[in-house]
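Every protein chain of the complex appears in place save one, which is left out.
Chain IDs A and B follow the sequence of writing; residue 1 opens each chain.
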Amino acid sequence: MTREHITTTINGDPVEFLCDAEQTLLDVLRDELRLTGSKEGCASGDCGACSVTLDGRLVCACLVLAAEVEGHEVTTIEGMAVGDQLHPLQQKFLDHAALQCGVCTPGFLVAAKALLDRNSNPTETEVRFWLAGNLCRCTGYDKIVRAVLDTAAEMRG
Amino acid sequence: MAAVEKIFNDTITDRETQDKTLKWVGTRAPRPDGVDKVTGRAKFGADTYLPNMLYGKVLRSPHAHARIRSIDMSRALALPGVKAGVTRDDFPDYPAGAVQPAGEMVINYRDMTRNIMAREKALYEGHAVAAVAAVNERVARQALSLIEVDYEVLPHVIDVEEAMKPGAPLVREDLITEGVEPAPEEPSNIAKRVEFGHGDLDLGFSKADVIIERSFKTQPVHQGYIEPHACLASFSEDGQAELWCSTQGHYVARGHCAKLLQMDVSKLRVTCSEIGGGFGGKTVVYLEPLALALSRKACQPVKMVMTRDEVFRASGPTSGASMDVRIGATKDGRITAGEAVLKFQAGAFGGSPVPAAAQCAFAPYDLDNVKTIGFDVLCNRPKVAAYRAPGAPLGEYAVESVVDELAKTLEIDPLEFRLKNAAKEGSDSSYGPKFGPIGCVETLETAQNHDHYLSTLKPGQGRGVASGYWFNIGGQTSATLNLCEDGSVALVVGTPDIGGSRASLTMMAAESLGVELDKVRPLIGDTSALGYNMLTGGSRVTFAGGIAVHGAAEDMIKQLRERAAATWDVPIDDVEWHGGQAVAVNGYKDQEDPMGLLDIAKDMAKSGGPIVGRCSTNAQGAGPSFGCHIVDVDVDKETGKVSVARYTVIQDAGKAVHPSYVEGQYQGGAVQGIGWALNEEYIYDENGKVENAGFLDYRVPVCSDVPMIDTVIVEVPNPTHPYGVRGVGETPLVPPLAAISNAVENALDIRFTELPMSPPRVLAAIESVG
Partner (left out) sequence: MARIVLTGNLRLYTEGVTELELESGSIRSLLRELRRRYPDIPEDIEDELAISIDGVLHQDDWFAKIEPDSEVHLLPRIAGG
């Protein structure tokens, strides 16, 4: 099978990779590029554990074909901290104990950042509906929602 | 008796009432693995890769019940890129009596070897029939399509009551019910009957002014961890192997795999990855022995990861149940007798959690006359795996529903009614032993005085309460503290960290040593690093691990005192350990400057070599944990949708080592319970195949389905633990089913006796009432 040559930008860096036509962005991120922060929980877009942004839009990497990212910009959890500075969301997730097992956490952080990039002052209801595409089985969501609301408040200053 | 302490989850910092003698235990310290988990760095089961690695895939039965006449792997194995294949012929059979304790429960290897790979028959849709390893996933999937299996499809049975009927299709043709005297002559699907209780039921019911009897039915549910099962096995030509896997117990996984691979336990080294949820479902092995067997044949590493579809069809679930409950009480609200008959789906092999359900069902009550009977029933589903307080949520759902109805009938406040009958220290538990210090009354009293319970409902809303109980366990646990040359300390434990246990264990280690928290760095060791560790389950890790790290700290302190005494040339009895320092006392007081960890560590080589604090123990005396939940619901009468408007969890933690993660257990359990009560269920078609094996159709609660979950941590210390800890992880899933059902009854005046209370069921009930 001929593999496709893709040129893209991931977390601000130019990246080239080869992929099969059937491979998803999630497959390539994990199996080819070893960016394993994006998790596969369902491979059907239901759990949000593979949330990334594509040109700033929140998507499930399991529902994007790898070949589709040619010429586009992808951001993953690995691009969220800058140097040794955690993003305020990452810090607030730690402060609020908004994770237990942590497997859904990268997806929640990417999704929450996409929300705060659009809406710096979301209500609890807006946070809950925005994050409704991300499943967490450990926390009951309480501390996640509090962490996002607290981050928004702090980032507004 | 200890004071009841309240901590509300929206006050992050202040714990003014906390024991001032404790520096770390009881604080909300940073968790040691936190940064790795918010940056994507943490490695979970599927995140490990090795050079020359193959991908393994499993062929699964498309039939709920079928005899396997033959399996032909030849075309699959001939496909270029396929390196190995395994079937039933690659695993040993074990006789029916091959029972040995392994991990949490007694494991029957006759059954386990059949559960990981079908032998005579495929016993459920999704049952593994063969597996292959190939150079990539695409080739492996292609190979599966080339395996030829000749099935003789057999009649199947799913529902527990159908499975108990004479003439039902037999999952196992030679199964004679255990626990019945005389033993039945005919085989059936009933693997076991159990009975618990004390007193005289007839006498008890004769004293009752009101007797209520109801039958309940629940659908099977799945643990629903977000991370699918995953592992990576690497066998070398010399017969030694390494295994990386997502598991609740890597020592337990090692034991199972060594048995199934017929190898020495010491030749298999297992490393637990970070684990993406388990809730009991990752206490057994599925892929691990297959990956090892494939790797042994191919002499290359083999990685295997379940799809979500496979997780639903072939792993976990817990039982669906049919339950009959009868309770009598006097007019003044004293329960005179309680009786329950519980019938649980075991899946394809015996071993449902019905014994625990029967023991826990009436545990919140101090009863003179009580009897519970349980039936463990085979059906064509995967063998059920543990799910958080296994069995207890179901039995207590049925009992707590009837208790609520009794309170209503007698016009007694439901919390008051529970308090009148509550189990307390010295009560004979419904399953036998007398209770020691327990927090059942304290949780009920806290609920009575909680703002939630005192608040007024909005029009149309309903409120429900329910109690819950779980035993908790201890078990084998090891820990070491290695003093580093700079005075920092490496803590090695052997229990996978599923929800923050590295934080709580490190806090207890620092507390016991009297050192700064950031000087202790935890690590989960692999199976070669430490003595045996039972798995992470039974709410045991903070309890038993706490005993082990405290023991290791005491062992280290003894050595530190010895070194200081030798260095100072004073008797050991004149050296004490205070505030993280060796201090000369008695006749030597003030003669020597105290020596801290750094002082002793830097000259450790000269004073006798490495200092390692060790503790290996089999922790006993786990303290049971009671909880009481309060819930308000809205019911949309047009659609039948039940929404949770407000939810409060009150539970005894003994001592909350890290209150945030205790609250997290409470909140997570409550929301799993909301899912179980309102939406989650396996749906089977007429052929016994699962129709909703994905998160779109098997709907776990999402963020917009639930409100904030308020928590109150009650602390009645467990006297057997150095810090008073009780397990907290499982009890939170026990009360929600009944609490929500009671709230729906309160809103609609309709008593639901079936779960889930999904919109179609609720709407049908509303319409039938008119």
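Operating definition for what follows: contacts are C-beta pairs under 8 Å (C-beta built on N, C-alpha and C of every residue); 3 or more make two chains touch, one makes a residue touch a chain.
No experiment lies behind these values; they were computed from the predicted model shown.
Partner chains of the missing chain, restricted to those shown and counted over the full complex, are B. From the options B:Lys331, B:Lys434 or B:Lys602, the residue with contact to the unseen chain in the full assembly is B:Lys434.
Checked against the full complex, the one of B:Gly537, B:Gly675 or B:Pro701 touching the unshown chain is B:Gly537. The residue touching the chain not shown here, chosen from B:Asn52, B:Ser74, B:Asn618 or B:Thr639, is B:Asn618. Touch with the chain omitted from the figure is made, among B:Ala356, B:Val493, B:Val631 or B:Ile650, by B:Ala356. Take subunit B: the residues that touch the chain left off the picture are 99-101, 104-106, 178-179, 181, 192-196, 223, 279-280, 283, 353, 355-356, 359, 386-390, 431-436, 470-476, 537-540, 618, 620-622, 720, 727, 729-730.
The criterion applied here is as follows: only the chains that are shown with their structure count from here on.
With centres set at the average Cα position, the gap from subunit A to subunit B is 29 Å. Per the touch definition, subunit A reaches subunit B in the complex via residues 20, 22, 30-31, 34-44, 46-47, 49, 76-78, 80-81, 86, 90, 93-97, 99-106, 109, 124-125, 127-129, 131-146. Only residues 9-10, 12, 28, 30-31, 33-35, 37-44, 46-47, 49, 138, 223-228, 274-279, 305, 307-308, 498-500, 658, 660-661, 663-665, 667-672, 694-696, 700-706, 708-709 of subunit B touch subunit A when the two sit together in their complex.
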